[in-house]
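Questions regarding the structure given below will be posed in turn.
Just one protein chain is left out here, and the rest sit where they should.
Now for chain A:
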Amino acid sequence: MQESPKYWKGIEELENSPEFVKNALTEFADFLPVKETYGSSDASVAPRRDFLKLMGFGLAAATLASCETPIKKAIPYLNKPEEVDPGIANFYASTYFTGQDYNSVLVKTREGRPIKLEGNPESPITRGGLSARGQAAVLSLYDGARLQHFAIKGQKAEKDRVDQEIRSKLASAGRIAIVSPTIISPSTKKVIAEFTSRYAGTEHVMYDVNSASGLLRANGGVLPAYDFSKANVIVSLAADFLGTWISPVEFATQYIQNRKVSSEKRTMSRHYQFETAMSLTGSNADVRVPVKPSELGAATLALYNAVVGGGAGSSYKNDQLTKAANELKAAGSRGLVVSGSNDPAVQTLVAAINTALGSAAVDTANPSMVRQGDDARMDRLVTDIIGGRVGAVIFYHANPVFDHPKGVQLAAALPKVGLTISLNDRLDETGSLCQYAVPDHHWLESWNDFEPKRGFLSLSQPAISPLFATRQAQDSLLTWAGNPQSYYNYLRAQWSGLTGGAAGWDKAVHDGVATGTASPAPVAQLGAPMSAAAAASAIAAAPKGSGIELFIYEKVGVGSGAEANNPWLQELPDPVSKATWGNYVAMSQKQAKELQLEQNDVVKVSANGKSVELPVLVQPGQAYGSISIALGYGREKAGKVADKVGANVLPLATVKDGAVSYTTTVTLEKTGATSPIAQTQTHHTIMDRKPVVQEATLKQYQKDPKEVTEYEKLVTPEGKVMPGKVSLWQDYEYKNHHWGMAVDLNSCIGCGSCVVGCQAENNVAVVGKQEVINRREMHWMRIDRYYSSDAHKSDFEEKGKLDTYAAMEDPSENPSVIFQPMMCQHCNHAPCETVCPVLATTHSSEGLNQMTYNRCVGTRYCANNCPYKVRRFNWFSYYSNEKFEDVNGHMFTDLGRMVLNPDVTVRARGVMEKCSMCVQRIQLGKLEAKKQKRRPQDGEIVSACAQSCPTQAIVFGDMRDPESRISKLLRREDGERAFHVLDAINVQPNITYLTKIRNTDSSEFNA
């Protein structure tokens, strides 16, 4: 019998709080939400007079409306571009990089407007994957909060006047600084160099909000390129490499290669994670050890001592660390250590360990370029600006007033600078303080090139003509430098040496990627590198942490906060905490009990004379003695969506030894207020049903793959049989296609790319914080996250019943985590179909569970009867109800509506909706095949979620085609890892899950 851990969706479920029980037993949070508009004391009754008024008006309106058919215009092109055909999507290769993660993308455009981004399979770096942030980036193009014209002190101004004034002021400015996040564009750097040569005394300073300056310093000014597919033992010291660290999509695709298993390949890499906050990477680790931020250096030193030897003595001792060190040594060049710390000493030791191992996964010869920020240089510049020693500053997509630790002082000093120019896309916290605003195009409107890794190039091309009277930043810089050339020509000239001729250029534009290098040599970091010995002694001499330590981290969705005004990102649940709309103070259960705090209590976190007030979230796995707060929130001038959401924690960070330190000691103070956190966590609960998620250890799998999955069987007179064999219903016969999906829980890392991809593809509405709290989020696809504890059946005999029950009730301090993407299961015997009184949900001859909005009358019986809780009800007109104008604004304006997928209906109020398995893509794929008089090929038709998955955890295809990937996979895994969720209720889903395998001994389940 398999050891079956018990799962909890969260602390509430574990504690069985009254609130949780109430929610768990009801599918819908509340009755019709019409009452809030009426001031009646009896809230459940709508006043009769209002009803009559409404009815009267409704009748009159209906009568009037039926008298006359509105005249609709059909406006063709005046001069139709040859390659654009209305109704046919065009794809253009481009690149998404805004100073955070790099993604090579394909831009899907309809009638000349970008509507979706997809990963570019041609890219050797991201290999068709795309991050959640990348998926959401298309919405930022239509952000109405973008600055739509040139401005002087916030007032609209003529382009020529702005240029003239800037040029004359630049000539006499003296010291000029260009501040930007990391720029990986070789041509842009050349433009900046040209600007610098025109205006001597110009300095270009790059800084990253979540800095890797320490890592750069430890590696001689370059960022090593990592290849996780070449590592069998991975030790991560607080590096969230699957979520936010350096290049998560690239790393996820590499990492997963050694994590996928089959009965032919029964090996996996071993992944140790030592970290403070429960990160996406930590939740995927085989062994996770919570470590306070102040202990991280000592832990690194201990690892260094164990692997390399010879460092100063470390105070940190942990059995798992010893084991990790031993395994690293055994793995040799197949071992890899990474660290997310920004402390140069820690990174120096990590580099020394990797060198000692001879790790094949680290490549410093062809380094990565995506982090080039130099904290010391930026700190010096900020100090100089504050000291009045800078004549002119140009902010190029940089917003240091918001995202630099010294932002507040900078804000006070900026008005005193002689010339301040913002090239940012909006009048943000920094831009609004600048004299001149010369907004840049959105990247989907621009030409540009990128070199994310030495030797690998990519291009971005305009997918739409500029929406506003903006100008590409490079063109602005060239204009001011006195170069009349356009940036496009400049770029072409740059590339003529790389691609050779028009054909090569055309190919590069078509593919989006090319090989070759064009970047200048990296600029050395200002801070001096240190030797391993010096680093070891520096760490050993570091003061021990005292009190409660703050750890500032980055979230998968909002990231650095530059794209915070994107509602898709704000509503994307955090992979682990499942919280949306805002940041919070994450602390362990033990800590919360000690401080007598409960979830949602607002606390004041103070350090260095600054403070933020945020609610508490009890986060299992958070290191005791520490709290975590995400950066990127608390924007003031980003736009309606992001303003005043959460609080900005970056002022609490400090600059230490020329590197931003994201940890500090804080004091906590209860304010007495409460502020609910919008979590999707315990919504849509599946309770008391065991086989929802299944997992096993690698040892079990190696022994016998047929033993890892527990199948529920039904007792019949003929003996025990699989539930599918016994049925009341007649089976469907699928003659043509039988669409299905397989989700490999071993490959799913929970990154949320599919959630946003689905939202973009299917016009899913954003509902805002309050409606998420009301459990009315509309995501068709969610990623369920389960915590498990280590209480096993065997404990009853060993420890006795009472102790075991006590242990089960004891909150898990460091649970293992499992992710499960959950969407409509398209059951063959669907319970929703049988209860619909109007036949609005029916089964198709291709295995789809069809939802027909125009037939739905909104009884919600189907949602009540769905065992998977994947149906979503439209409680409001999210596209016209003023309550949602701030959060779902893109459905309100002509500008925002350009992002909607024209092939998918925008659902009206009062109808049910759910995953359609991207039926519009299926229909399109079939039609293309029919036009070419052939059967569709496998892989031609994919759902948006399967398309976006960087780890290929989701496989979509035709189960009727024996040669399709999904058919082969299901044949291979049948009886081994393949299982259906809630198989015993015999609804026969078309979605199959594959059991998760952990590379751990059972005793290590909770280290």
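Convention: contacts are C-beta pairs under 8 Å (C-beta built on N, C-alpha and C of every residue); 3 or more make two chains touch, one makes a residue touch a chain; residues count from 1.
Please note the rule applied: contacts and distances are computed from a predicted model.
Matching "Sugar ABC transporter permease", "Iron(3+)-hydroxamate import ATP-binding protein FhuC", "Sulfate adenylyltransferase subunit 2" or "C-type cytochrome" against the UniProt entry of the left-out chain gives the name "C-type cytochrome". Touch with the chain omitted from the figure is made, among A:Lys317, A:Lys930 or A:Arg971, by A:Lys930. Note on the undisplayed chain: of the listed residues A:Lys80, A:His510 or A:Lys593, the one touching it is A:Lys80.
Remark: the omitted chain is touched by one listed residue; of A:Gln164, A:Thr355, A:Asn736 or A:Gln770 this is A:Asn736.
Set against the missing chain, the residues A:Glu846, A:Asp958 or A:Asp983 yield one that touches it, A:Glu846.
In the full complex, chain A makes contact with the omitted chain through residues 66, 69, 71-80, 85-88, 735-736, 840, 842, 844-846, 848, 850-855, 903-905, 916, 919-920, 923, 926-927, 929-931, 933-936.
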